[in-house]
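All protein chains of the complex are present and in place, except for one that has been dropped.
In this document, chain identifiers A and B correspond to the written order of the chains, with residue numbering beginning at 1 in each.
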Amino acid sequence: MTGGLTQITPPSPELAIPNAVDAGWRDRLVRSLRGAGPIFVILVVLLVLITLRNPNFAKPSVFLAFLKAAAPLAILAAGQLFVIVSGEIDLSVGSLITVVVTSAALMIAGNPALALPVIAVLFGIGILVGLVNGVVTTRLGVPSFIATLGMLLVLSGGIFYLTGGAPRGSLSENFRAFGRGNIEGFPVIGRLPISVVILLVIAIVAWWLLHRTNFGQQLVATGGNSRAAQLAGIDIKAVRTVAFILSGISAVIAGILLGGFAGVSAQVGQTFEFQAISAAVLGGAVLGGGRGSIPTTIAGALTLQALFTLLNLYGFPTPIRDSVQGLIIIGAVAYASYRLRGAR
Amino acid sequence: MPDAPATPMLEMRGITKSFFGVPVLEDVDLDVRPGEIHAILGENGAGKSTLMKVLSGAHQPDAGTIVLDGQEVRFGHPSEAQNAGVSIIYQEFTLLPDRTVAQNIYLGREPHRGPLVDTRAMERATADLLRSLNVEAAIRPNKAVRSLSIAQQQTVEIAKALSFRSKVLVMDEPTAALSPHEVAALFERVRLLRERGVAILYISHRLREIFDIAQRVTILKDGRRVGTVDVPATTSRELVRLMVGRDLDNYFPARAAPADVAEPRLTVRGGGVIGVLQDIDIEVRRGEIVGIGGLAGSGRTELAQALFGVRPFDSGSVEIDGKSIRVRSARQAVRRRMGFVTEDRKMEGLVLPLSVRDNSLLALRSLGSFLRRGRSAIPIAELLKILELRGAGLDREVRFLSGGNQQKVVLAKWLASAARILIFDEPTRGIDVGAKAGIHDLMRQLARDGAAILMISSELPELIGMSDRVVVLRNGTIAGELSPGATEADIMFLATGEQDVAGAA
Partner (left out) sequence: MTTPPVTMPGGRGSRIEAIRSSVASTNAAPIYLVLFVVFLAAWLIVSLAGGHFVTIDNLTSMLVRSVALGIVAAGQTVVILAGSLDLSVAYLISVSALISSLIMNGEPSRIVVAVLAVIGIAVIVGLANGLLVTKLRVNAFIATLGVGLILRGLLNAAFDNFAGKVAPQFEVLGYGTLGPIPWSVIVLAATMLGVWFLLRSTRFGHHLYAVGGNEETARLSGVRSHRVVIGAHILCSLAAVLTGLFLVARIRAGAPWIGPDGGYDLESIAAVVVGGTALAGGRGGVWGTFAGVLILAIIDNAFNALQFNSFVKDVVRGVIIVAAVAIYAQRERRAGR
């Protein structure tokens, strides 16, 4: 199949598309989903298993509650995917989430009128963090592992400063609504959690950004072969920095949702970065860059959440989810690297 | 110097090797006597490095035998060859820069007492080796290799070969990165080795060196041995004639007529890159293909990189379409409608995990905005049809394509971005004959459509057949320019700087 052969290998049926290049983004979507197949199958299997164990799960309200719980992770994973696809990694997002939650509580201090301005400030923080991560990685020659690790320390320091160990202040009801609230009066399903709506919107926006914009494709090329991308004229520094900024923004959104859903604490964001990375890897992202898709990453996040739910249902102590996550992430990467090598 | 004994230390007989059905070596014979310095001459692609890789065990021959010191051998792995006494010093040294000279030489076979390395013994042995090469003053066994000059690192490689009590030492273009002074020192050492009875295979393009140091020379051309001559009995003219001079019955598209060539698109005056290029004056006009010839290391790729902004000029001026500009990055070059088909398409030209379509759109992306990429002058599918990219759908991952098809995708990338000034670095390397012709036709068509093309090539027939003019580089500067009708020998003479050097006594 490889090498300097002049034999014409017959195209496989699914590749026989008509000539137009942008022929049906629908076709490409279907094809990419099929190619990424496994994770969706696994997700469905897990959901079925959950339903078997707890038939209530089939009820819209219960399933939506599941999505509500999964939303912050899914959003964070989507943000992390941008960074991973470009060939880097962002370890600071967990701490950023904690900063978002604790500083929001501090700034809002229970006053609903301050909710929106504070949210604006939070986004500012997220963008700034992403910008710094991007600049340090691309211009100072510091590997992203170290750069975002440094940022993690700076942010954790920030948390201690803000909380002295115990968080102060409190969130307002309208702020909490994002993570906790629902929209009432829907036929069939009754109430729709706001966070699920937000998840959907973010998923679509992220998908569009990565798969349908020039920027997104430049990002993928940069991760796949940064030298070739650079020689084709792509500004790899700018593109990677934007990826970090997107990751920061996703952390802010996830933080806002988590603040409403889980409440304020100094540990709220702990290990979220690793969960996000696991979700992306489960969804087929390669840590070296160049491969990954938003739909499968979100499916990866939902899969993780489903797995945790299943473990809970079977009465496993909560901490076991960490062990399971560890096994999964090792298995997913081992499997992926095995497939990549075998496919040559 | 008494005549070297006649029984060979090494005999390679009938060595034949093909890669993916493409023959690279055909029935090559070679023998080297102890204490002989035997040169191997041939252009790029003649098969020299493959022959050496077969000898070292990195490749297995399809046919043929190797007899070392009277015993038939077959090496499955380079370390087997090394242990049997065959050492190769490649152009890229296999030294660990952060380890010391002694540690490098004895890697994997450190003198030891139990689990402990006997550093003193190791350094003493290393000092002995270095002394036998007369460099014990300049190179200490406990210095990190990183701190040594290239010439010194090479000496370490030689010392390493000596430590294996090598019977055969192969040196691949050993003087490519050395100053004349260092070359003289190297020759001293090589003569020392000769006195010890080591059989030396010396691969080089540099005729003067061959006359200085070798006793016999074997010439390879297109995978075959065309002759083995005694150095004292030959001239450089004869060697060049043996190396090149094929019948140009290869088809090449017709060159540009004077009327087809219009105003200059790219002009460089006095271009220089510190330590690499100097006094480069080049002009490429609309409609013409300017060939760039020269030996490896003469600065051809560096010239391309300077033009494309990858390693920009430090001095001199560049004009594109009459406007004086500075190209300081690849991004700027692409925006000025330049294209660069690099030498190494897998590392620099393609994003292997991406599809044919996505690779073709790569340059357009940098010409676009955040949301939208640039528009292609010709629809991509159309483009790929023109390029005759068959057997691969738009969504096929480029890493599965053949070499020829991969190169076509690279071309598609630059065509899509409507590049008007194109630099090709070894455009048909690693591509089979059928696809080569296709690429040549495309290049000529592009020129006819108004592009200005600069083509670097080590394949002399291609250089002569495709170029409207040939500029030859030597040692980082322009050695001369040749008009159509130049012969391969003309180019080679300019590239090596030889005129007619009679055989040394």
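Here is the rule we go by: a residue touches a chain if its C-beta (ideal position, glycine included) is under 8 Å from a C-beta of that chain, and two chains touch if they have at least 3 such contacts.
Worth saying up front: this structure is predicted, and the values here are computed from it rather than measured.
**Student:** If the hidden chain were put back, which of A:131, A:149 or A:177 would touch it?
**Tutor:** Per the contact definition at the top, the residue touching the missing chain is A:149.
**Student:** Consider the whole complex, including the chain that is not shown, and state which of B:78, B:374 or B:461 touches that chain.
**Tutor:** Only one of B:78, B:374 or B:461 touches the chain omitted from view, namely B:78.
**Student:** Identify the residues of subunit B touching the omitted chain, counting contacts across the whole complex.
**Tutor:** Looking at subunit B, the ones touching the missing chain are residues 78-79, 94-100, 103, 107-110, 112, 115-117, 119, 124, 127-128, 131-132, 140, 142-144.
**Student:** Which subunit A residues would touch the chain omitted from the figure, given the whole complex?
**Tutor:** Residues of subunit A in touch with the missing chain: 89, 136, 140-143, 145-147, 149-154, 156-158, 160-161, 164, 274, 281, 287, 316-327, 329-330, 333-334, 337-338, 341.
One rule holds for everything that comes next: only the chains that are shown with their structure count from here on.
**Student:** Write out the stretch or stretches of subunit A touching subunit B in their complex.
**Tutor:** That would be residues 1-11, 15-17, 19-21, 28, 31, 213-215, 217-218, 220-221, 224-225, 227-235, 290-291, 344 of subunit A.
**Student:** In the complex of these two chains, what residues of subunit B are touching subunit A?
**Tutor:** Per the touch definition, subunit B meets subunit A at residues 19-22, 308, 310, 330-331, 333-335, 340, 342, 347-354, 357-358, 361-363, 365-373, 379-382, 385, 390-396, 399-400, 402-404, 413, 430-432, 434-435.
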